[in-house]
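A single protein chain has been omitted from the complex, and every remaining protein chain is retained in its original position.
We call the chains A and B, going by the order they appear; numbering starts again at 1 in every chain.
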Amino acid sequence: MEGLAGVALAIVLAGLGFWHLIVRRNLIWKLLGLNVAASGAILFLVALAHRPGARPPIVGLGPGPSVDPLPHALVLTAIVIDFATLALALVYVIFLTEHRHTQDVDRLERDEERGWPQP
Amino acid sequence: MKVLAALSLLSLMALLALGVSGVFPRPAVPPAEDVAAEWGAKNVVATIVLGVRLWDTLFEILVYAMTMVGVKLGLRLLRWEHAIPPVRETPLLRRSADLLLGPIVVFALYVAVSGHLGPGGGFPAGAILGTALLLLALAKGVERLSAEIHEPSLEWAEYGAIVAILAVAGGLLLVGRRGSGYLIAANVLIALEVGIGAWVVLHRFASSRGEV
Partner (left out) sequence: MGAILFSALTLALAVFALTQRRLLWGVIGVGAHSLALAGVYLFLAAPDVALTQAAIGFGLVTFIYLLALRRTGKLTVVAVETPPLLHQEGQRVAGLEWEILSRFGRHLHQDVEVLWVTRAEIPRLLRAGEADIGAGGFLPQSEDGVLLSRPLVPTRIVTVRYAPGPLGAVAGDRGEDHLPADRATYEDHRELASALGAGEVGGAVTDLLHVRQWILNGEIPPVVITDHEETSFRLAVAPGEEDVHQALDAFLAKLEANGELAQLVRRYVG
């Protein structure tokens, strides 16, 4: 039950985040959408590892079969990498804001078409 | 544009739903307790992260370190128009930060050292360590704190931690002996690497906007 609810939630979260990643025009809003989509992907893997009535993958912690520990090991590193790439992306956004004075994607594209700013 | 986005979104969600619908067979979970017992550990996830999938973790740490170097270089290239005056410090905040720092660092160490027995491990311990240093920076001011804890030597400690992780892992691969001592050492080193990396990035972000 918990596993299925988790999978459903993960799919909805991934869709929600992905939608905002594509439709929003402000770069920081896009990054927030990416954040939610990534958390959906992580939840998807963790929910897949769950079995009904299973215990945590720690020896001697309750009865019953253990959940699959491999997805947990995968997403543990993915969470840390998410943070690192987010920091790098924010540095690029700060760069754009300092040099082009805008965070709007449409505006940036229009400036590129008009050939502004001149080097 | 929006139609394309909606189409790709729907196909993504359908793909995810297909993955759990039972079309693809799901393998039975192998008994992980034996692996954990072989390494002298109780937490199966820690055994997998540091043992069976060691290469994965090593390259992940390298990616993390590279990203942090990229952030440092990027923020160094920026030039800011003028600095914001620092926040006035309050005695209460300063005192509570001084009091809290010790327990938080000890807790991070506990999470790292007991990572092979219970929930925990190097990555959450490093995050807790970085947050503790940021808490201290909130109370004391970023520049004073970074002068107090010798930032350049801290950065060298980060690179040293990476080299030490590689050395420990390489030694393990060469010697082939498995034990909980290796797990503890690797967890503590990963905590150092992640914690110092997080602190350095937060410090660069904070000092480039003036103050926390």
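Convention: a contact is a pair of C-beta atoms (placed from the backbone, for glycine too) under 8 Å apart; a residue touches a chain by one contact, two chains touch by 3 or more.
Note that the structure is predicted; figures quoted are calculated from it, not measured.
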Exercise. Counting contacts across the entire complex, name the shown chains the missing chain touches.
Key: A, B
Quiz item: Which listed residue, A:L9, A:I22 or A:V105, touches the chain dropped from view?
Solution: A:L9
Exercise. Check each of B:A36, B:I128 or B:I162 against the chain that is not shown and name the one that touches it.
Key: B:I128
Quiz item: In the whole complex, what residues of chain B lie against the chain that is missing from view?
Solution: 43, 45-46, 81-82, 84-85, 111, 118-121, 123-124, 127-128, 130-131, 134, 198, 201-202, 205-206, 209-210, 212
Quiz item: What chain A residues would touch the chain not displayed?
Solution: 1-3, 5-6, 9, 12-13, 16-17, 20, 26, 28-29, 32-33, 35-36, 39, 42-43, 46-47, 49-50, 54-58, 67, 72, 75-76, 79-80, 82-83, 86-87, 90, 93-94, 97, 99, 101-104, 107, 117
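Convention: only the chains that are shown with their structure count from here on.
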Self-check item: Whole-Å gap separating chain A and chain B, where each centre is the average of the chain's CA atoms
Solution: 17
Exercise. Mind listing the chain A positions that touch chain B in their complex?
Key: 4, 7, 10-11, 14-15, 18-19, 22-23, 44, 48, 51, 56-60, 65-70, 72-74, 76-77, 79-81, 83-85, 87-88, 90-92, 94-95, 98
Self-check item: Parts of chain B lying in touch with chain A, wherever the complex brings them together
Solution: 1-2, 5-6, 8-9, 12-13, 16-17, 19-20, 29, 32-33, 36-37, 42-45, 48-49, 53, 56-57, 60, 63-64, 67-68, 70-71, 74-75, 77-78, 80, 118-119, 121, 123, 127, 194, 197-198, 201, 205, 208
